[in-house]
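Please read the structure below before turning to the comments.
One protein chain is absent from this view; the other protein chains keep their places.
Each chain carries a letter (A and B) given by its place in the written order, and its residues are counted from 1.
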Amino acid sequence: MSDTNPVPGSLPRSTGTRSEAESPAAPPLLSIQGLVKDFGGLRAVNHCSFDVARGSITGLIGPNGAGKTTLFSLVSGFYRPDEGRVFLDGEDVTGLPSHLIFRKGLSRTFQIPREHKSMTVMENLMLVPKGQLGERFWNPVFRPGAVRAQERQLREKAREVLDFVELSHMADQPAGAMSGGQKKLLELARTLMADPKIVLLDEPGAGVNPTLMGKIREKIEQLNRERGITFLLIEHDMPLVMGLCDPVVVMNQGSKLVSGPPAVVRTDPRVLEAYLGGQYGALEG
Amino acid sequence: MTPVVLAKSVLLGVPLWLFVSSLLTFKPAWLKHLVSIAAGVAVALAMVTLIPTGILSYMTTFILMASIYGVLSLGLNVQWGYTGLFNIGIAAFFAIGAFTSALVTTVKPTGFNASFTQQAFGLGLPFWVGLLAAGLMAGVLAWLIGKPTLRLRDDYLAIATIGIAELVRLVFQNERWLANGPQPLRGIPQPASCLAGNGCSWLPGFVNDFFAPLTPRDYPFVYVAIVALVLYVVYRVLERAIRSPWGRVLRAVREEEASAAMNGKDVAAFRMQSFVVGAVIMGIGGALYAHYVVAIDYGHFDPLYGTFLIWVMLMLGGSGNNRGAILGAFVVWGIWSGTSFVVDLLRPTLAAISPDLPSRGPYIRFFLISLLMLFIVLYRPMGILREEKVVSLDRDLA
Partner (left out) sequence: MRLRPGERFQRVIGSPIAMYVVLGLVLVALVIAAQVKGLSGNLLFSLFVRGVLLGGTLALGAVGVTLVFAVLKMANFAHGDLMTLGAYLGLIVVALLPKGAPLAPFSFGYEFLVAFLLVVPLVGLVAFGLDRVAFRPLRARRAQPIMFAMAALGLAFGIRSLVYIFWGADFTFYYSGRARPAVELFAGVRVRPDQLFILGLAVVLIVGVYLLLERTKIGKAMRATADNPDLARVSGIDTGRVILWTWLIGGGLAAAGGMLYGLDVQLRPEMGWWLLLPLFASVILGTIGNAYGAMAGAFVIGIVWQMSSAFINPAYGHGIAFLVMVLVLLVRPEGLFGKRR
């Protein structure tokens, strides 16, 4: 990653198993190059560049206001970047609308879950898959049989996903009636309905009790191991990040500060300085 | 039981049959329809025999007009109820549908008459071609206006639709060559009027014999059956489309646009589809209206009648619920017609207050409808029938 886009003064990287995937032979799944985003004179993201290796669980940390969520929004097509490029699987996806980026295999969750409140949990999931026959107005009218058959498959798939995240009992409840933690699980479940290559998780652990947190972490690891899904996740829970993610990217004031294996990052003096006053304790913990 | 009673009952039985069958849910479908046809015709028979002729005709035209408004209200429900698109220019699609169907089905007058009625063309095609053309033109208009505005905030769409409605009305008011300008466009054919006349050549003899006792004055009985069929088809098509992934995406777009986009849905495309589908239905509603009133001019598509009344219908009946949309049309048309009686009764009192007042009766009724609108928005924003929670194709598909 930094081989192609060196950041002045970045630390020498240790060569862990995952870092090997970053060798030129395996191009990064997601490459963020020099992204810039201004909001009315305030620069939220400032020439930020880093890569996410295929098959990795990459952590994105940084003090509040470092621009992490804005970066997610730029990558997922929610905002258009003012400058810079985003490559997904070698393809330039800069500034494409969200739905096209989604179709190329990138799925994103929101920090505050944005479920479709009055729709049931089941419907929230059945909504997601691409290529649904019944999304064309005339198919349900003239080919109800075919649509119904496909709906049955989708329902089956949604059941499996609900089983996986252990929300089956909520299937027919309106999504708005779920607890905060359950909504986080639904967000994860939603990404699974899409068969994504890469999932961007925005604080999957925020506001979730430790038991559920453990479960979410377990699910992420399982998906990464068994299905080869790449994860890029923002998280403030340092023990979680340090245990789950490798490498870890640290953002500060809109750009990348440091990246590397968790053990290296956590002892980097610049990282400590970035967090000083704010969340120093959190990092230590 | 005279032949004329039988003929009227069969015709009036159509809306009643369709009404009953949409209430029943059991299967198989043929049994359901058998039961509802029997029930519909029986009720119609009772009505025709028991109710005095004058009141019966009044009720028939009431069902007729309310059903036409029901079609318009269903169109708005697609746009607003299911997708949250704020169209305050229903009158535009209503008018385009009415004038298109009129131009497609009338014959351009020649000779002496041509100096009274000017129109761009007159194709003299059948009623159903007029209906389709009306839907098509309204859909094209919706696409044109949706293109620049649907991607913007809701208020922009609202003001743009007000604008298009005004523009359409201005064109039909000022362009004499197009559709007789400020003068009414007359002579719009009434479909199957031969049934209440000399018999239709395209129908088998025994059918003509059966309806032979009907006179042209009984035509509303024929048209109420046609309008009810159109309303029913529109309703069924919409129910299928809404209880499907298509409807699911529309509701997802309405509730949380960003999330729908993140789930790979082309939000702009779905908003456009919904806007166009709704407009097509409104256009068909306009055509139904034109063929009933026979002569139309721009004044029929005033924002009060052409837009506001339909909004009140949908809001009162229940946005996001197709049955609610139809119910609202009947209730509000009932209130509208009912207030007409009240104003008529109050005529002497009004005349005592000011000699001008009795002639301004319709505006008193509109004032009441405005109050009703405010009441709904403030106290009952969900309407009479709430939106149904679960939408799925598995459950309810005949």
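One rule holds in what follows: a contact is a pair of C-beta atoms (placed from the backbone, for glycine too) under 8 Å apart; a residue touches a chain by one contact, two chains touch by 3 or more.
Model, not experiment: these values are computed from the prediction.
Only one residue in the set B:L178, B:L304 or B:V331 touches the chain that does not appear here, and it is B:L304. Of the listed residues B:L31, B:L170, B:V233 or B:L345, the one in contact with the hidden chain in the full complex is B:L170. Among B:I162, B:L229 or B:A268, only B:I162 touches the chain left out of the display. Residue in contact with the omitted chain (choice from B:A269, B:V293, B:L357 or B:I384): B:L357. Summarising the interface, chain B meets the missing chain with residues 84, 86, 88, 148-149, 152, 154-156, 158-160, 162-164, 166-167, 170, 173-174, 303-304, 308, 311, 315, 356-357, 359-360, 363-364, 366-367, 369-371, 373-374, 377-378, 381.
In the analysis below, only the chains that are shown with their structure count from here on.
With centres defined as mean CA coordinates, chain B is found 48 Å away from chain A. Within the complex formed with chain B, the chain A residues making contact are 76-78, 97-99, 102-103, 107-108, 110, 114-120, 123, 126-128, 130, 132-137, 139-141, 144, 147-148, 151-152, 155, 172, 174, 190, 194.
Remark: chain B residues 237, 240-241, 243-246, 248-249, 251-252, 255-256, 258-267, 273, 277, 387, 389-394, 397 touch chain A in the complex.
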